[in-house]
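Below is one structure; the comments refer to it alone.
All protein chains but one are shown in place.
== subunit A ==
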Amino acid sequence: MVSKKKSTGPVSEGIDSLPGSSAPSPVPFSALNDDDSKQDEGAKRPVFKSKTFQHMNKSSNKKKAWKSLKQIIAQERAQPMPEGCVHYSGIEAPPSFKPAKKYSDLLGFLSKYTDPQTKLHYSTAAEFSIIRSLPNDIVTGYLTLRKANIQV
């Protein structure tokens, strides 16, 4: 390792981009302030668009102009609906009934062992020795990858 610092930067940048089920990688617009872009558009508004159109459901709160999927789901559940109705949230696949297999984090083989110190899975002694020489940020990276980096 030439320099620890150098390798951390680009690696840790990727953590955010890893989408869990709740965080898709291109961030939904909600985090953006769009009001000024709106005005910009006025100048080059395409001819086929209505000149007076305003989004009705846009909240006045700039930061949360649009409901997130989570909010939409909650709203959908709260509404009175006819019987037999199935919501978007009603078709979530059930959690797995089978015990999750463990795979060694580095090599991807079926692994029997977990390093008590780093909590990484490993399959062979050679892999173990590599694990022990890994810098902390890489270890955290591997754990984050399988959502196992919960610090108590």
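One rule holds in what follows: a contact is a pair of C-beta atoms (placed from the backbone, for glycine too) under 8 Å apart; a residue touches a chain by one contact, two chains touch by 3 or more; residues count from 1.
Assume contacts and distances are computed from a predicted model.
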Determine which name in "Thioredoxin-like protein", "DDB1- and CUL4-associated factor 13", "Rab proteins geranylgeranyltransferase component A" or "Actin-related protein 5" the UniProt entry assigns to the undisplayed chain of the complex. "Actin-related protein 5"
Suppose we count only contacts with the excluded chain; which residues of subunit A make the list? 1-2, 4, 7, 10-11, 14-15, 17-21, 24-30, 32, 34, 36-38, 40, 46-51, 53, 55-58, 65-70, 72-73, 75-76, 79-82, 84-88, 90-98, 100-101, 103, 106-110, 116-117, 132-133, 136, 138, 141-142, 145-148
